[in-house]
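Note that one protein chain of the assembly has been removed; the remaining protein chains are unaltered in position.
Order of writing sets the labels: A and B. Residues in every chain begin at 1.
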Amino acid sequence: MTTHQRSWRRTVPGALVTGAALALVAACGSGDPLADPDASSTDGGSGTDGGSGDGAAIVVGSQAYYSNEIIAEAYAQVLEDAGYTVERQFQIGQRDAYLQAMEGGEVQVLPEYTGNLLQFYTPDTEARSPEDVAAALPDALPDDLAVLDYAEAEDADSYNVTAEFSESNGITSLADLADYDGTITIGGNAELESRPYGPPGLQEFYGVDVEFTAIGDSGGPLTKDAIRDGTITMGDIYTADPDLATGDFVTLEDPENMILAQNVVPLVSADLSEELAEVLDPVSAALTTEALIQMNAASVNDQQDSATIASDWLTEEGLL
Amino acid sequence: MTWVGANIAQVWNLSVLHLWLSVQPIVIGFVIAVPLGLVAWRYRWLRGGLLSVIGLLYTIPSLALFVLLPPVIGISVLADANLVIALSIYAVALMTRFAADAFAAVDPVVRRSAVAIGYSSWRRFWAVDLPLAGPALLAGLRVVAVSTVSLVTVGILVGIDSLGLLFTDGLQRGILAEIATGIVMTVVIALVLDLVIALAGRLLMPWARRPPRRRRWLPWRSSRTSARGATAAEVAE
Partner (left out) sequence: MNLFREAFAWLFAPEQQVGADAVLVRLGEHLLYTAIAVVISAVIAIPIGYWIGHTGRGKQVAVACSGAARALPSLGLLTILTLLVGVGDAVLAATVVFVVLGVPAVLAGAYAGVESVDPDVVDAARAMGMTEWQILLRVEAPIGLGLLLGGLRSATLQIVATAVLAAYVGLGGLGIYIIRGIAIRAYEQMLGGALVIVVLALVLDGVFALATWLITRARRTPVRPGDLGGPGPAETAAGTAQDQTSRSPAAATEGSS
């Protein structure tokens, strides 16, 4: 008992376990992992703890969507090239989440899509064309946010059915759905259910009542599988998705313009908009829908990481 | 496997980050839960209430906690601190019960012997209760560690990066290798932490090494000396 007693008074197990665990972290992390300068696409930690406001580093964010992350990575790389210190806070989530972070000043730059952004702040907007949407945006945004020049590249929500379904029911447009007898189930991210271009919009613009299935892969393979196997009638797939070119799906036309133009646009903190415009406007000027689809394909098919895809494209365009 | 080759740096960064995000709540949870467990064991009238309230915390879905906690304590949803605090709460919820059970399982005869030879309660705690409860505390800590490492991944659904990013991103891009890598690395981190804790226990508490178990049903063994099973309180509380 005595030996144990003596050693135990010096060695408290909790403290030592803690020490061992921390030593392990130190050994593996070679220092503070949050300060890891090795910036890969999802550079860990991404310094959320600091928030921002000290102006030391620009925090570039992205949606929880791989294609958006690639664009964000391109923004980050040109900013770094221009001498800025950049922190990456990628894959934040969906619009409500990251706009909250941007309004709170935690994130200063994020690639957005003009139409959905406009509709987020003014759901009843009448603007539809790229020009009108872009023109309406500055007034719609909160004072502390601003958009820079938009790119030609578009990545819009779109409703897709199987080619077979389209043929056998003669449905090529959302307007045709009103005459369809069966139940229409649409699939998409959970937030689509309450978006103006989701079930509420389909009812308002096309008089179609739909059921909704939430599938959280942003129009990815699960959504596509679900369309193919009939789990859902149609799915929300973004138009820059390389798989739309395969011919498996028919993208339903939107004659009533329920879905707004969705040009890629940098959303930035208003106080930084002028200096950031100098760096990011050339990127937007070069970004076409074709380029975006190609980059998406590089990600999905060639499985490259976003940093490589972005730098390849920037180099090709002479922007790096 | 193309993906792994092209993204090895990202996997490494996320793994390190994941480890760091896991270790913090494990340590914080342990440090808070052991005294709580001690209190729950010492003051029997407190035990039921304290353990049920803490157990209640464990039923809150982690995903909900990640979003509901920040407005309550005034931090960003995206902050690592959000995840660390939320997972510390779960660690405490699990560990407190383990700690209370661990102290309760210390043989009262030993404890009475210590009192009989004049140990103060403070000294008895450090010299008797803690060393004897130690192996059970560590066993509990191992469970907490493994479950915490796994829970960290859920943070990605609210935008807190970890190996969980490989799940959501891999799902969107349809890359099985990416998700599989995330799973493997999460398991590896869990097993490494588990091993570290187990080894620490070996080093700190050499008396805890278990003798070979006897098969009860062999009639020629003396059943009296075979190890006994646990009491109902330890599982079915």
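The working rule: a contact is a pair of C-beta atoms (placed from the backbone, for glycine too) under 8 Å apart; a residue touches a chain by one contact, two chains touch by 3 or more.
A quick note: this is a predicted structure, and the numbers were derived from the prediction, not measured.
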item	value
Full-complex contact with the absent chain, from A:T125, A:N169, A:T231 or A:S273	A:T231
Residues from subunit B at the interface with the omitted partner, ascending	55-56, 58-65, 67-68, 71, 90, 94, 97-98, 101-102, 105-110, 113, 132-136, 138-140, 142-143, 146-151, 153-154, 156-158, 163-164, 166-168, 170-171, 174, 176, 179-180, 182-183, 186-187, 190-191, 194, 201, 205, 207-211, 213-217, 219, 223-224, 226-232, 234-237
Touching residues on subunit A - with respect to the absent chain	1, 93-94, 96-97, 100, 187, 189-191, 193-194, 211, 213-216, 221-223, 225-226, 229-231
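Just so it is clear, only the chains that are shown with their structure count from here on.
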item	value
Whole-Å gap separating subunit A and subunit B, where each centre is the average of the chain's CA atoms	35
Complex contact set, residues of subunit A against subunit B	1, 4-5, 8-9, 11-14, 16-18, 20-22, 24-25, 28-29, 33-34, 36, 38, 40-46, 48-49, 51, 64-66, 69, 89-93, 97-98, 100-101, 104, 106, 216-218, 220-222, 299-300, 302-305, 308
Residues on subunit B engaged by subunit A in the complex (per definition of touch)	2-3, 6-7, 9-10, 13-14, 16-17, 19-20, 23, 26-27, 30-31, 34, 76-81, 126-127, 130-131, 134, 137-138, 141, 156-161, 165, 168-169, 171-175, 177-178, 192-193, 196-197, 199-201, 204-205, 207
